[in-house]
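With one protein chain withheld, the remaining protein chains of the complex are depicted in position.
For subunit A:
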Amino acid sequence: MNRLIADDVTLGYDQRVIAERLSVEIPDNSFTVIVGPNACGKSTLLRALSRMLKPSHGRVLLDGQTIHAMPAKKVARTLGLLPQSSIAPDGITVGDLVARGRYPHQGLLRQWSAQDERVVRESMASTGVGELADRYVDELSGGQRQRVWIAMALAQQTPLLLLDEPTTYLDIQHQIDVLDLCAELHEEQGRTLVAVLHDLNHAARYATHLIALRDGAVIAEGAPAEIVTAELVEAVFGLPCQVISDPETGTPLVVPAARRGRTAVLRK
């Protein structure tokens, strides 16, 4: 049995239902990417998996236990989350921010152990921000800042790490940079990663397991090479396209069909 499972969950905010009776399993040791059009419920699913949203029906299971009934800190030692919205407090340094990732391992009388210090150093080193430890977070570029937040999530030392659109607002080179970093964390440190991504080509290139959602339902899931086809993209996104082989990696590459009417007008 896999460690993280959404079992027959109905998700929504107030009266608005986003997903009904949805079941998803995150394969252990995978880099799972959830894709789908806007408002398909991918971020909502991630919020439910990270126990920030309580399902109105069904339950999310972590290691076989209902996640909402578990002590908050215990969950935080197993399951980390890098949310979309995070605020760097005024005047905080990189080292200080990354150190906050140790919170679930600390207590009133165990505030900053030698182990905390070591883990924070390692997390900064593996995300390439070790040099920045004494810099202020507000001085950094968007790409550096995202690395710092990832370092904080790593310092939490959770075997499972969820990332909600970690590449949004970043330039293309920083997007690839962050995704390479994720792939590294997955391959070298053996963590299970779950990310929501907007870009289907990024998803197809980096994911080992892809979950395609539409209107709160799973349309397909599996290895990108097996499931990403022109029919699937059309079914999920309503986008006519060709799927070719990525010349760099051999993974599926989605090329949207040209809109002939419009290009004809532009050419005149």
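FYI, a contact is a pair of C-beta atoms (placed from the backbone, for glycine too) under 8 Å apart; a residue touches a chain by one contact, two chains touch by 3 or more; residues count from 1.
Following the convention adopted for this analysis, contacts and distances are computed from a predicted model.
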Complex member absent from the view - protein name from UniProt, among "NADH-quinone oxidoreductase subunit I", "Cytochrome c oxidase subunit 1", "Iron chelate uptake ABC transporter family permease subunit" or "Acyl carrier protein": "Iron chelate uptake ABC transporter family permease subunit"
Touching the absent chain when the full complex is considered, from A:I92, A:I176 or A:A220: A:I92
Touching the missing chain, which residues of subunit A? 50-52, 72-77, 80-93, 95-97, 99-101, 103-104, 106, 108-114, 116-117, 120-121, 133-134, 153, 156
